[in-house]
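In this view, the complex is presented without one of its protein chains, the others remaining in place.
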Amino acid sequence: MFDLNIEGAELFALPFGDIVPYFSVYSATLAAFVLIFILIAAFDRPERQLNIIFGGDAFYEKEIKEGDTRFSRFMAIACGFATLGAVLTGDIFNFTLFAVLVGITNIAIVASAGNHHVLNAAFQYGIVAMIATVPLFGAAAIILATTGTLSIWTLAGMGAVPLLAKAMLILGVMGEGIAPLYIGKAEIIRAQGAPFVLMIHFSSLLLFLRVTEIVLVI
Amino acid sequence: MGAICLIIALYGAIRIVLERETLLKLPFVNVMNFGIAGLIVFILPHPLTLVAAAAYFVGSTLEANAIASAIARRGGK
Amino acid sequence: MLEEFGRIVVATVIAWVLFLSLDIYWRLPRRGGVSGADAIGKAIAERGGDQHGGWMMGNIVCSPDASAGTLLAACGVFVAGIPGGIAAAILVYIGNRICHDKGYAGTSGALIATIVIAGFMQIGFFASDFIAGMVLAILTIQGISHTHASRLIGYFWRWRA
Amino acid sequence: MIDTFHIGMFAASLCIIIAFFSFMKETDDLHRLLLTDLASVMALFLIALVGTDLAEALILPGLVVTISKLMALTEIYLVKEGIQRNQPARTLDIEVLQSAPAILASILVLYGIFLSGFSGGAVAGLGVIFYIICKGHQERFELIETVSGYAWVAWIAAFFIILIFPSQWFLAVMIAGGAILIKVTAKLSLIGTMRGESDV
Amino acid sequence: MIIRKLSGILSNFTNLSRVYAVMVIIVVIAGIASIPSLDYQGDRLYPKTIDRDSPLDPYDRGGIPFESTVVLAEYPENSPYLGYITAYLTPLSLALAAATPHMGTTIVAHPGGIIDEILYATRGLDTVVETTILFVGFAVAAHLFRRREDE
Amino acid sequence: MMESVITLSLAGLIFLGAVATALWKNPFDKLIGISILSAGVIPLIVTRGYLDVAIIISLVIPITTILVLLLLGREVR
Amino acid sequence: MSPLFIIGFGLIILGTVATAWPSPKDYITRLINLELPAFGILLVMLSFDETLALLTFIAVTSISTFLFVRVIEKREGTP
Partner (left out) sequence: MIEYIIAAMFAGLLLHGIHRKVIARIQGRPGPPIWQEILHTLKFLGKESWIPKTASQGVYVAVVGISIAIWTAALMLLITQESLLLLFALYVLHKIVEHGIGLASGSPYAKFGAIRSVVSAASELPLLSSVALIYLITGSLMLRDIEAYQAINGPLLIVAFPAAVALYLVILSKIHYGPFSIVEAKEIVSGYWTEHFGVWRGLMNAAFGLKTFVLLYTFVVVFIGPIGLPLTLLAILILMITLSFVCAATPMLSPYDSVTVQTLTTGLIAIYIIYLGVFA
C-alpha cells in the first residue's frame, strides 16, 4: 500500500489481475454509504404525488406504472453497483469505465420517465456525457503514455502525472456527473421515484469525491 | 507492371474528379477499381491476395451499382 | 524492356478482344441489367453516345462481367497458377450473385481467360502481362471517352444482332 | 524530443478544439449528436496514440462505450421529438438489396463467429443488421434478449473462473470468447429490428 | 452586472453543454503548451514486438500452446497463469498459421492470444464493465422502443 | 523505392478522395469520393500484409455506403 | 514516424474540419463527412499495427452510421 497522508490507512486490497481495488479508510466509508443507498434503491417504494385540483378540496394520487418503476429500480441498483466499483477500483482506466457506466445508468434512470421535458433533459445530459468521454479517455491515455502505467498503486506519490491529464480527468468526471443539474432543471418534480432520482445525485457526488482522491494521490 | 496499374488508377481518380455528372463518374470509378485490384495483386503475390483483390473489386462494384441504382430510382434522370 | 512493352501490348489486345466478344456474346448491350446500368446507359446516350453501348458500359460498371473475370483470372494465374484461375471464377460468380446478375459473362470470362492465359504462358507470356493488359483494355473502353467507346460497342452490337 | 506521440498529441488537441468549438456553436440537437460521434473519434485517437497491446485492449472498451451511448441517445432522441412512429420519407428499392445481403451477411457472420470475442461480435452484428434491414424481419426480441442475457452471465462466470481457479484458464477463455461473441452479436443485431418498419 | 449575466447563462440548461465545451477547449489550449514536455513511456506494459515474418504478424508474442510466454503485466504475481492464454492457439488457428502468413489478425482474434490475455485475464474487470455498459445502453433503447409499442 | 512511390501515390489518391468528399455538395458525389478514399486505403493495408483485414474492410465499406444510401432513396409520394 | 501515420493524422484534421463545418449544412453531408476522420483513425491504427482494433472500429463505425441513418430518416419522415 502506498502510505500517503491523504485518505487514511489501507484496510485490504482485492487483486483482479492488473486491476487491484483497495479499501482505505476513505474508500471503505464511501463504499458503506453506497451499500446503504443500494439497499434503499432496492427495497424502497417511490413516493406518490398528490395533485390538488385548485378551487376545490379534491385531490388525486398520480398512479405509478409498475413497469416503469421496475426499470428505474433496476437501473438505480446498477448505478449503485457502478458507483461502488468506481469508488473501490485501483486503476485509472477502470475508473473511467465505471464513470461512463454511472453516466449511462443515470441517462437510463432519467429517461425512464415518459415526460417530454424529462426526456429532453436526458438527451442533453447524454450528449454532455458522451463528449465527456474525450477528456476521460484522453486523460487515461495521456497517463498511460507518460508514466507507462495505469495503476493507482504504482502512480501514488510519484507525481509523474502531468497537470493536463489531471485536469482532463476532472473535466471528464464533471461531464459524466453533471446529471443532477439537468434533472434539477428539468421538471423532474413531475417524474416519480425519489429513491432512484436520489441515486443519480448520489452517484455523481461520489464520483467527484473519488476523483478528488485520485487526483490528489497520483 | 504495378506502375501501370497505379498510374491508371490515379488517372481514373483524376477523371472522376474532373467529370461533372454523377452517373458518368461511375465508369471512371470502374477503371480505378481495375487499377487498384491489379495493384493489390502486384504488391503482395500470394494466393490469399487473390481473395483480397476479388473482395475489393466486388465490394466497390457493389458500391458503384448501389449508387447508380439509387440515382436512377431517385431522380429518374 | 521493349520486349516487355510488346508483351503488354499484345496482352492488351488479346484481353480486349476476349472480354468484348464474351460480353457481346452474352448480350450485355441488349439492355441495362439493373436500374443503375440502365441509367448510366441513358446518361451516356444523352451525351451523344450510343444507347446499346452505354448499356453495356453500365453493366460493366454495375457487376463483375467478362472483363472483371479476365482480370481476376489473370490475378489468380499470377499468384497460384491454373487453380488460381478457377478460384477466381468462383469468386467472380459470388460477386455476380451479390450484384444481382446471372453471372454467365463473368464466370465464363474467368474460365476462358484462364485457359487463354495458360496457353499464352506456354509461349513466353507472363500472367502479370495480362493483368496490366486487362487494366489497359478496360481503360480504352471506360476511361477515355464515353461517347466514342459506346459508339464502338454499339457498332459491334448491331453487327452481332 | 519530438516524436510520433507528440505530433499525434498536437493533432489531437487541434482536432478536439475544432470539434468542440463547432459543438459549441451548434444548436440543432441531431447535429450535436453527430458531432458527439466525431468527439468519440478523438478519444479513440488519443488512446491509439499509445501504440502498445494495452492501448489496443483499451480501444475496444472505448468503442463499446461509443456505440452503447449512441444506441441509447438515438432512441431517446426519437422519443423526445415524438417522431418514433414516422414513416421514412424515402424508400430505397434497388436490386442489390435483394441479392447482396444473404451472401455478404453470411460471410460476415461466419467470419465473426470465427473471430469470437468483441471484434467478432461487432462484425457478425453488422452482418445481421445488414441482413435484417434489407430483408425485413420477424420480431424475436424476447428470445434474443434472453440468449444474450445468459451469454452475459456466462462471461461473468468465465471472469470468476480466471480469478479464482487460474489453472482453468483454457475453459474460461473459451467461455469468455463465445459468450461475448453471442452477447454482442445479439445486442447489435437487435438494433436492426428496431427500425420500426412500415410492415409492422 | 456580470454575475447576473453569468447566472442567466447557467440557468438555461441547454447552455450547460456549451459551457462544458468551453471548459474543455480552455483546458486543451492551456495543455498544448505542456505537450512537448511530456515524455513517452507508454511501452512499459505490454509492448509490441513486431516480427514481419511470423504468420501471426502483428501479434506474435512467442510461446507454444499450453506453455507460457513472457508478458509484461503490471502485477505478474496476481496472475499465476500469465502468458498461457497468449501462447495458446486453437488447432484451427494453428492450421491457418501453417497455411498462410497473412492472417495474423484472424488467428489472434480467435480464442487465445495477447489481446484475449489482456481483455479476459489481466484486465478482466474492464471487460465486465464494458459488457455491462453495452447491456445498459441496449436496455435503455429497448425500454423506450418497447414502451412506445405498448402505448 | 517502389514501396515509397506506391505509398506516395496512394497518399495522393487518399487526399484527392478526401478533399473531393469534403468539397462536393451532392451526396452521391460524396459517396463516390469515399470510394476513391477507400481505393487508396485498402492497398495500404495490403502493403502491410494484413490481407484478412483488407478483405473484411473492403466488404464493410460498401455496406456503410448502402446504409447511407437508405437515406437517398426515392421519395414517397 | 511512418508515412501512414502522417497520412492518417492529416486525414483526421481534414475530416474534423469538414465535419465541423460541412458545406451544405444538412445531416447527410455531415454523416458522410464523418467517414473521413474515421478513415484517418483507421490509418493511424494501421501505422501502430493495431489491426484488431481497426477491424472492430470499422464494424462499429458502420453500425453507428446505421443508427444515425435510422434517426435521420425518421426525422425527415411523415407521421
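When the chains are written out, they are named A, B, C, D, E, F and G in that same order, and each has its own residue count from 1.
Quick note on the criterion: a contact is a pair of C-beta atoms (placed from the backbone, for glycine too) under 8 Å apart; a residue touches a chain by one contact, two chains touch by 3 or more.
All values derive from a computational prediction rather than experimental measurement.
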item	value
Touching residue (missing chain; options A:19, A:109 or A:197)	A:197
Residue in contact with the excluded chain [from A:26, A:95 or A:125]	A:26
In chain A, positions touching the absent partner	5-8, 25-26, 29-30, 33, 36-37, 40, 43-50, 61, 163, 180-181, 183-185, 188-189, 193-195, 197-198, 201-202, 205, 208-209, 212-213, 215-216
Absent-chain interface as seen on chain E, which is shown	3-4, 6-8, 10-11
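Operating definition for what follows: only the chains that are shown with their structure count from here on.
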item	value
Where chain A and chain F overlap in contact partners, by chain label	D, E
Per Cα centroids, the chain farthest from chain C	A
Contact-richer chain pair (by C-beta pairs counted) among B-E and F-G	F-G
Label of the chain whose CA centroid is most distant from the centroid of chain B	A
Whole-Å gap separating chain A and chain B, where each centre is the average of the chain's CA atoms	50
Inter-centroid spacing, chain E versus chain A (mean Cα positions, whole Å)	21
Computed distance of Cα centres, chain E from chain D, in Å	14
Junction residues of chain D - those touching two or more other chains	3, 5, 9, 16, 20-21, 23, 32-33, 35, 42, 44, 49-51, 54-56, 58, 60-61, 65-72, 74, 76-79, 84-85, 87-90, 92-96, 100, 104, 111, 115, 118-119, 123, 126, 133, 162-163, 191, 194, 196
Residue list for chain G, restricted to those that touch at least two other chains	17, 31, 48-52, 55, 59, 62, 66, 72-73, 78
Which chain pairs touch, all of them	A-D, A-E, B-C, B-D, B-E, B-F, C-D, D-E, D-F, D-G, E-F, E-G, F-G
Of all residues in chain B, those that touch chain D in their complex	62, 65-66, 69-70, 73-74
Chain C to chain D touching residues, read off their complex	34-36, 94, 97-100
Chain B-touching residues of chain D, taken from the complex the two chains share	90, 92-96, 100
